[in-house]
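Just one protein chain is left out here, and the rest sit where they should.
Labels A, B and C are assigned to the chains in the order they are written; within every chain, residues are numbered from 1.
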Amino acid sequence: MKGIARSLMTTLSTFSRKPVTRDYPNVHKPLPERDRAFPLLLWDQDIDEPFCTGCHACERACPVECMTVLMKDNPNHKTVGGTSTRRKIIDKFWIDYARCMRCNICVEVCNFDAIAMNNTWTGHEMSVHDRKDLVIDLQGLLAQSRAGAIKEWVPVLGQTNE
Amino acid sequence: MVTERAREFDTQDLLINVGPQHPSTHGVFRMVLEVDGELVKDVIPYIGYLHRGAEKLCETMDYRQGIGFMDRTEYLAAFNAELSYVMAVEELAGLEVPERAQWIRMILCELNRLSSHFMFLGAFGVDTGVMGTPFIYGWREREMLIDLFEEISGDRMMYAYFRPGGLAWDVTRNFKERVREVIKSSAQGIKDFDGLFTENEIFVARTKGIGYISAEDAIDYGMSGPSIRASGVPLDVRRDEPYLKYSEVDFQVVTGQHGDVFDRYACRLQEMRESIKIIEQCLDKMADTGPIMPEKMPRMLRTPPGEVYMRTEAPRGEYGIYLVSNGGNRPYRLKVRSACLSNLQALKQMSVGLYVADAILVLGSIDIVLSEVDR
Amino acid sequence: MTSEEATQPVPANDFSGTIWAEVDRALSGITARPEAGVKDVIVHIPRDEVIAGLRRLKADAALHFDYLRCLSGIDREADGIEVVYHLYSTDKKHNLTVKTTLPMDDLNVATATTVWRGANWLERETAEMFGVRFTGHPDPRTLLMPEDMTDVHPLLKSHPLAEIEVLQGEGMGYPEEGA
Partner (left out) sequence: MTTSLWGMDINVWANAAIRLQIIVLVMTVVVMGLIWAERRILGRFQQRIGPQKTGPFGLLQSVADAVKLVGKEDLRPKNADPWTFELAPFLVFIPIFMGFVVVPFIAGWNISVLELGLLYFVAISSVNIVGWVMAGWGSDNRYAMIGGLRAAAQSISYELPLVLSLVSVAMFAGTMNLDEMVRQQAAVPYIVWQPMAFAIFFIAALAELNRAPFDIPVGESEVVGGPFVEYSGIRWSMFMLAEYAGLFIMAIIGASVFLGGYIWPFGEELGRGWQLMLISAKAGLIIFVVFWIRASLPRLRIDQLMGYSWKVLLPLVLLQVLVNGLILVNGWSEVILGVTGLAGVVALVTITGRAANRPRSILARPAAVKVEAA
């Protein structure tokens, strides 16, 4: 019976401890900087256009082929009287969040630091009624960064803490 | 006598279908129990409900892309699964992993072992019939560990953090303090489980002496991990064929003596204490800064033709990756040697002749993860 | 080990420092061809003799390969299918890889369940994935695949991987794709 008593005492000791419940939908725990939700595109606030040039690097590297990228000539390029140094720029971009497996490879292969994993709660709470709604277009992908609502973390492969 | 009676009353054995949606099958495992009253006469396991063809998929992906799929074959101990995979690639490509990266890998794998075993303790406790308490204890501690993994790798379960050659990026700056904090909380969790179960008479009466498998049988079935060590076979890849820095740390290979359900439980509990010891040693020996990837990494990793069978000790046993390369940037053939699959084969031998309730415990004590069994 | 070393085929007579000498002794009378692997020695044994060879490797006192780590297949396309046995000795702590090659038109090999019971499910998996028939197998059902799917062998290179379906439902797809 000693063991049963010990077991009862164990539960009694947890009874007196503070509950560990996180009141999830009401209280969101702070997410770490590196948190990985779904990828989104970043907005170059200085020139007011996306960083993405539509180079297809991420599309090719994606293991699950969830991206579709189309590029166009940049109408804002210097040669045509604009302010941008980007000759090509993203025209259309779709990411199927339903298929994305959040492996971070697209971020690593991007040469322009134009794509990042969403590290805010908006990136996690994506439930929709129809799978179709998880295919996000360019506007949707850029919206959060354009509004400045994200402090992105773009990891560099093999980067150390020096 | 019995057969005569059976003829007289025309009795027949009852077939009970346990799973794939039964609460105690830990996923989508299905077994058909042939019972006579409450006694199990035969067990017919069915697996494959979670087969996603990870091996075939990896043949079409380059080495980096495959990492994400390895996570998904072993979702409770994804670091360990990744480790086998990236080490197989490193072994083939002849990559030298920086020392610091090895220490970090080791710490993360041992932490993952802790989190996986907490999950086992919780689920197994619920199998024995405690209303939810062990499960919440397990989740509580696992949550701490997972939060740490999230801080480091960015994801809670599918880390995709190890890369051929090292690590994707460095750990957080307060890594050591955070790990110390977390293992302190884990030690408390182990204490809680110890208090809840180890001496509890009912638990002892339920688990001791059932689900027996002898050392010879366990070896014959190819069991591994705590399931075989409980039978008294000190089979541990970490010590027999040390990888990473396991030869430089001091730890015990925990073995049981009886090969029953209780020993499998006790082995895991003790193994968690050993894991904490390993982590503490790693923290002491690990450098604070240093490279985590080799100096020169090719943009697209190619391996020379050849093959390697890389084995590591995952929480559930030997997680092996058989990687065959034909010189390209992707595996020619990838075989995942699943510890659970081999452990599960012995289920029938362990459960026949027991009560239905015991058969559930035996299944729980093997600690299966169906994504690893089915891949 | 650098990549150069790994690619260099070790001369067939240079297996010093490996367990090949022991294996050669244990397998006397059985055709066996060694090959250097990255970690373990690989031994090729013809199909007809492989089970006898495995049994001897297990029974041999000095080798005592009592533990079957893994059993799998490799589709070498025109060269047939290789059945690979990874062996381990729990007390002597050494490894060996045994391979046998089956020609594509005759995928039969005797079962290893008579040597290790643990080969049971591994062989079932290999059988359904590659279409290899393990003669004498006590339980030749499918393992991971549906019970009636005995004519499809997904891990063969000839078996196509399904296209990632662009449409995820009726009338769905990337809007304005290719526009």
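Things worth noting here:
Just so it is clear, contacts are C-beta pairs under 8 Å (C-beta built on N, C-alpha and C of every residue); 3 or more make two chains touch, one makes a residue touch a chain.
Nothing here was measured: the structure is a model prediction, and the numbers come from that model.
Contact with the omitted chain, checked across A:Leu12, A:Val27 or A:Ala147, is made by A:Leu12.
The omitted chain makes contact with just one of the residues C:Asp48, C:Glu77 or C:Asp91: C:Asp91. Only one residue in the set B:Phe29, B:Tyr46, B:Phe120 or B:Phe203 touches the chain that does not appear here, and it is B:Phe203.
Although one chain is not displayed, chain B still touches it through residues 14-17, 22-24, 38, 125-133, 136-137, 140, 196-197, 200-206, 208-209, 212, 214-216, 219, 231-235, 239, 250-253, 255, 257-260, 355-358, 360.
Contacts to the hidden chain, counted on chain A, fall at residues 1-4, 7-8, 10-12, 14-15, 17-21, 23.
Rule of thumb we're sticking to: only the chains that are shown with their structure count from here on.
Taking each chain's centre as the average of its CA atoms, chain A and chain C sit 41 Å apart. Chain B and chain C have centres, each the mean of its CA atoms, that are 23 Å apart.
Multi-chain contact residues, meaning those touching two or more other chains, do not occur anywhere in chain B.
Remark: chain B residues 47-48, 51, 53, 55-57, 60, 91-94, 217, 219-223, 233, 235, 240-241, 303-311, 318, 320, 322, 324, 332-333, 335, 337, 341-342, 344-345, 374-375 touch chain C in the complex.
Partner chain A is touched in their complex by these residues of chain B: 61, 64-69, 72, 133, 137, 140, 143, 150-155, 158, 160, 163, 165-173, 192, 195-204, 289-293, 297.
In the complex of the two chains, the chain A residues touching chain B come out as 1-4, 6-7, 9-11, 14, 20, 31-32, 34-36, 61, 63, 101-105, 108, 117, 119, 155-162.
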